[in-house]
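Missing here: one protein chain of the complex. Every other protein chain is in place.
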């Protein structure tokens, strides 16, 4: 069971955008049968106040647009095709926007339409229990007096923005472009805790790979590399999208907001700097892993070789005198066996052989203090 | 027989564009003797209706162009040089287009001619039985009131487009540029199932490389890398071609269609993102494979070393007392052999030596619980 | 002798452009003492006819230019400084062109001069007997009514162009720019058979590296990588030169020819696509080679370990009962030796020990069917 | 304890920019509770003189701006939010500048505001005791008649600039843009000693990896790579910032100063050249490490193999004649044991076997002078 869960998780990493059917007509709002139930939340605000409502109908959205300077509609869950279609009609969304909003595996991008700006971002967060990276598409449509956001699942990283609308003056005095900026900024800022967790994982793996370079560590390194690839696949196009947003050309973004978006772009570049550093480190870990294994094999083989080279000649000597040549049959046949000091002589001989072999091994630097300080390939490097 | 089939398949991966003869005059429609028989299918349509005919003659094509606003001619199989030449004359194709259409190993590209646009794409699909990737050139000529497509073999990924012409209004109300978009979009969308299969292959290889790192797995990884290279060789120029199509400069593409082509370009970029991720993963698999082999060698050598280091000293001791020095000849000659407790003493001695060696190995962490917590192999990690 | 030949071949791969003396004045036509004898061939043609002459004098060239609309002068062999100088004077070549024509290790390039275009390309072909790649500089000077080509050695890839002048109308009706295109196109097209051979070499190496990963295979892979580097060093600048040729800015190239050059550029990009694929594959082969060696070492060590671990304990037991403790001297001294069933007991004991050890090895998965299906790191993966 | 210290140090390497809360309103001056106490130093100067004051109040800053042509305010330590806010108000800093000044993990960058230029650089220096690289953000705000600098901690690399203000004429005759240049130049120049130290570390590691390739060396290489990554993360964006500064477009930078900034940009490019060289070298060290380990394993295994192959056949012979077949029971039972020259014969036999084995090993080139000069894979390469 745990295993099948693990399979499912992996599968998701590779989940691939798939429209209704390859080749279907664009603009088809094809709802995923496994999508979460749709809930529409609403913020209407202006410099003088705000209204916040949950689970509203599309009709209420129309009223709100009429009565407040700026309206933010947040759609969570994409199961109810009817509600989605009515909202799309209210905001006059382009067929391609309708399609991209429900196909939740878009690359982050910015698409200017006649009087709207369509921004796709990807929220990243850590799953509660650990290292797993969760991600979710956040589609933002910025219009003259509204912002509509669509997300796949309940739960998001936008609560600080909501809090700022409730409490604060500055955001309420700015236009909808500033709200869109605030949303994108919240998304980008949430990459940092995710990256911090990656930093910790890689540090832990660094220690582990030195202490215990086995297949499990290898699996963890590979998993980290894969997770980094996943984040990277979102972070790079997000940077490009932010670069486009902070350029001069978009009519719906005021110059004041553009300065803030440039700052947000800087953060997205920083995200990528860190990502690439982590990726390099993870790659280096693989190389170190191989080196460590090689190191340990050396250790193991050195022990085997030391034992073998010391005892093999000794055993040969004992074996020699275990031969059954009959000293009675001939004076040439192992007369040592009857020498008075035959046995002590052999013992001393063996001691000598052992000492010689050990000396040879010691000079090779395979044993004792020398194993660290005087290796064979550089025999006299004591100044170091 | 299976082997020669495999050879042929491999050969195809490397199949290289080869015109009639290197250096031949351009525009020579040199038919491949192995080409499939030519079949010309026809769609004539307008906002108010459509006609669909199969296996028509070039003359019928001329009639259709005259009577319908938009004509789509699909040519399957490139064996009949006469039919091809007559069609090329009807649509006044440039000599280079005539040549590229039959040389079915072009890179995807876009070439604007005076009043035509020549688009080469590459269809990808999975062979029925498994992992093998099949690909086929689809050449599209877009004119003022027609689209002509050429393909090498029967069978394609364009049925959804045909269905949309039969059933749907939107495509019938748009111009031939929208039809061309629909064809290209269908081609790009069909890359996703192919990539999904790659994702599954790589996942399976990840499990296999940890569980069973042998030469067969190695061969599969290499095969996957090679297949990815093949898809990549089509995907990158296809992305460039789509970028060119979605730019402002082409006269035959209306602004409305350009928005759709931009979307299609986004999909082609996504294809490349996934491809490059898979390629990185496949490369990492090779590294992991080496690490796993190293790991296993460590395991094997540890077992050998443990057995050897424990038994080598013991065997030396037994061998020692197997020497035939004659205790009768001298009191120095192995008096132990006649001690009352000689044998038990030796047994205890050997037990001691074995315990010492084992202790040494245990402290090295090569065996038992220590092998889990300090050093290398960590057999049962259930909390993770 | 074969060896010195091999050395010479290698040396040539690294042959480095070397002008008369580093720092010499430009424009010095410094003839290589080893250059081939100079032979000047001539084509004069127009829509209505052609003349073909071999081994003509510079004076004849002047006549031909005067009498035919287009003249193609082909110079083979660069030994005769006098002839070269006279030709250079006839065609008023720039000092740098004079120099580059005889220094036959230029990178492919395009250089526009006042009323001439200087194109350097590199012909590639396979040596008769096998894998060796031969290359030769082809310098093309395109003027208002002539094309001059210079090559180092007799023999080239331009015969199809000659044939087209002799037989065909289209090339005779076009200007000298079309002739220059035809020459460049013939050069680029001849890369494909060379690449096809590389494809076959790499395929053969793929099979060899799996079947027989030794030092000879390693050498072949390295040789293939080196040959690919060589072709690559010609192919990349050739692509750049073709890109420049197919751009708008050159006065001597007519728009009609430019379309053909664009096609030729596409082919040069395809050459590079294939080259880079082959390079990746060759690199992967090196990695696979290491893996295969590691694999085989594992195999070898497993056999050693199995034999050793089974027999080492057994030999210890036999060695134990080979000790010469005197059962007469004490009842504690190896009483087993005189037991009635002593020997059978020991045989059974050894059988038991062997069975235990074998069981241990079998459970590790190092032997028998399990060695493939039930490896130690993944003990119960039968669903796969 | 030492270890936790080490952990903390590592943690710092990965420290990630984190604003108050992800998604918080921009411009919030959120002071780090661990920040150093704030100290404001002051330079007022003009062509005719200067004043230098330490630990001044914001009010004194206002006076100074009024009375001197150019004012340089240096803020060390960012703990006192009140002082920071008052200074920010005096200099009318943009909310984003206020925020970036206290969030001391910005990437180096240049941001033009209406009449100010905001420059973020990163100072690098070596810790006193050794290899550790210390870095600190230096934020520079350049206005019409002032420069404000903010740094996280006391101690900086700017003393040469202070000295030049005190002693020298040239800087006092130039505008505030020249002061900003001098500060940036001092920062960039201090990268060179840091890089020199890296050069020494890598050299030492090169010697170590050849002499003693163990896990400790491996750790040091990895640490060097990681430190290089850290410096690199500062150096690349710093180069980009300097490129922007030396471009034409910024109003606050005079053409004369721009020439100096171009020089400073050249230095930053040189920093990157060296960094990338070091990175390549560090990567090569990892590869060499693996090679060296492989080399040593070869050595170890050769010794084991030589000992084993020589003694294993000998021990077999001795063991053979240790069998207890009863020569009395049959004339076929080991009659050698009673031969007159049985024992000498066996000794000679063993000598012969040993000589043969040794000869085999010697021919393989595993021993003696041949181990260097005549390796097996190239048996007769004496001409070299």
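Letters are used for the chains, namely A, B, C and D, taken in the order the chains are written, and counting of residues starts over at 1 for each.
Keep in mind that, in the parts below, contacts are C-beta pairs under 8 Å (C-beta built on N, C-alpha and C of every residue); 3 or more make two chains touch, one makes a residue touch a chain.
Note that the coordinates shown come from a computational prediction; the quantities given were computed from them, not determined experimentally.
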item	value
Residue in contact with the excluded chain [from A:199, A:237 or A:322]	A:322
Touch criterion as defined above, residue of C:272, C:286, C:329 or C:367 at the omitted chain	C:286
Touch criterion as defined above, residue of D:45, D:68, D:146 or D:260 at the omitted chain	D:260
Residue of C:210, C:245, C:274 or C:361 in touch with the missing chain, whole complex considered	C:210
Where the missing chain touches subunit D, by residue	157-161, 164, 168, 170-171, 182, 185-186, 189-190, 192-193, 195-196, 199-200, 202-203, 206, 210, 259-260, 262-263, 266-267, 269-270, 273-274, 277, 280-281, 284, 287-288, 290-292, 294-295, 297-298, 301-302, 304-305, 308-309, 312-313, 315-316, 319-320, 322-326, 329-330, 332-334, 364, 366, 372-373, 375-378, 381, 384
Chain not shown, touching residues in subunit C	10-11, 14, 16-19, 21-27, 94, 96, 100, 106-107, 109, 111, 113, 207, 210-215, 218-219, 222, 225-226, 229, 233, 237, 286-287, 289-290, 292-297, 299-301, 303-304, 307-308, 311-312, 314-315, 318-319, 321-324, 327, 334, 336-344, 346
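Methods note: only the chains that are shown with their structure count from here on.
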item	value
Superposition of subunit C upon subunit D: rotation angle, C-alpha, nearest 5 degrees	145
Inter-chain centre distance, subunit B versus subunit D - centres from mean C-alpha coordinates, in Å	38
Where subunit B touches two or more other chains, by residue	210, 287, 290, 292, 294, 297, 301, 304, 308, 312, 315, 319, 322-324, 334
